[in-house]
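As you look at this complex, bear in mind that one protein chain is not there, while each of the others sits in place.
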Amino acid sequence: MFIAKVIGNVVSTQKIEKFRGMKLLLIQPYINKEGKLEISGSSVVAVDSVGAGAGECVLFTQGSSARLTPTTKDAPVDAVIVGIVDTIEVGGAMVAKP
Amino acid sequence: MFIAKVIGNVVSTQKIEKFRGMKLLLIQPYINKEGKLEISGSSVVAVDSVGAGAGECVLFTQGSSARLTPTTKDAPVDAVIVGIVDTIEVGGAMVAKP
Amino acid sequence: MFIAKVIGNVVSTQKIEKFRGMKLLLIQPYINKEGKLEISGSSVVAVDSVGAGAGECVLFTQGSSARLTPTTKDAPVDAVIVGIVDTIEVGGAMVAKP
Amino acid sequence: MFIAKVIGNVVSTQKIEKFRGMKLLLIQPYINKEGKLEISGSSVVAVDSVGAGAGECVLFTQGSSARLTPTTKDAPVDAVIVGIVDTIEVGGAMVAKP
Partner (left out) sequence: MFIAKVIGNVVSTQKIEKFRGMKLLLIQPYINKEGKLEISGSSVVAVDSVGAGAGECVLFTQGSSARLTPTTKDAPVDAVIVGIVDTIEVGGAMVAKP
């Protein structure tokens, strides 16, 4: 899984039937090589399965495992938010969240 | 999923039987690290499953999940367009589409 | 899928039983961020399932979907050529092939 | 699999039911192109399935295979620690561990 920050959302009317009702969030990978919280990759569109909102720090899963949540079962989804991050500890110290 | 812009199409006569009738679009990942709409990766060939056309901003799925649409079922496909993007909102503001 | 150019082949005698009889081609991802045909990634070894030859421009599939052709069924293959490209059209214009 | 160093952990209260009880470690890919042990990629969050701790050098698996441990079975997990590294030998010589 990767850590990301929710920065927005995406609306699509003309879409695959299985996407109906899914909340599509725009997220940014948000941890660098040194374990510091900063943008570290291109924006991804992930299905929300935990009630995440803009500005929150989340955990997301990619690939076939993204279909293993109740929300995304059997859907053509390759990225899903699986948790909202409370704390990140690196080297015994708490890392500030956004 | 990733956001992309449809920039063209690919024609192939000599191909795997399961590809017959599939529309192959050339798309470009189209959102950068800051959430701005601009080319952000190498061109990908994706199967269209929603009636997308040149110049449109779309959502595409990669990997095994790309086989989970009615159009691509059981086909050796690793990228499929699953929605046409209406709006993208970042930080409460609408991002211009192409 | 990605567009690639066939640049050579690979011979292996000591290999997994399921690879017997498979033609292993050396291909190079061959389209850049602007949709122009040029080398854009590291060389990949792909199984040929359509009768492709050196110098040809092809379409290849990666990941678990690479096992969905008659040639590669149930084999430990993660890249397969699924079509020979006839034409690529970008922005209404034909792109020259190699 | 890749070699990584455990640098911390992640706590999430609001998460997918299947994540309950899983230990989420923050790891960093930790071997470079020359086979030397140094940070070589962005931080990943992996489920621990072998009792790894901070500072240890581990082996982790990504993708659908990350669901093939008793700890991660059927869970939306895409990265899991599968072993603690004792020694790495490159070119006949032992490489120092962290």
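Note that the chains are named A, B, C and D in the order they appear, and that numbering of residues resets to 1 at the start of each chain.
Basically, a contact is a pair of C-beta atoms (placed from the backbone, for glycine too) under 8 Å apart; a residue touches a chain by one contact, two chains touch by 3 or more.
On a predicted model such as this, the values are computed, not experimentally measured, just so you know.
Enquirer: Even though one chain is hidden, which residues of chain C still touch it in the full complex?
Expert: 7-16, 18-19, 24, 26, 28, 39, 41-46, 54, 63-64, 66-67, 74-79
Enquirer: Could you please point out the chain D residues that touch the chain left off the display?
Expert: For chain D, the residues touching the absent chain are 1-3, 29, 31-35, 40-41, 49-51, 59, 61-69, 80, 82-92, 95.
The working rule: only the chains that are shown with their structure count from here on.
Enquirer: Given that chain A and chain D are copies of one sequence and touch, is their interface built from the same residue numbers on both sides (over half shared) or different ones?
Expert: different
Enquirer: Compute the distance, rounded to whole Å, between the mean C-alpha positions of chain A and chain D.
Expert: Chain centres of chain A and chain D, defined by C-alpha means, are spaced 20 Å apart.
Enquirer: Give the residues of chain C touching no fewer than two other chains, as numbers and ranges.
Expert: 64
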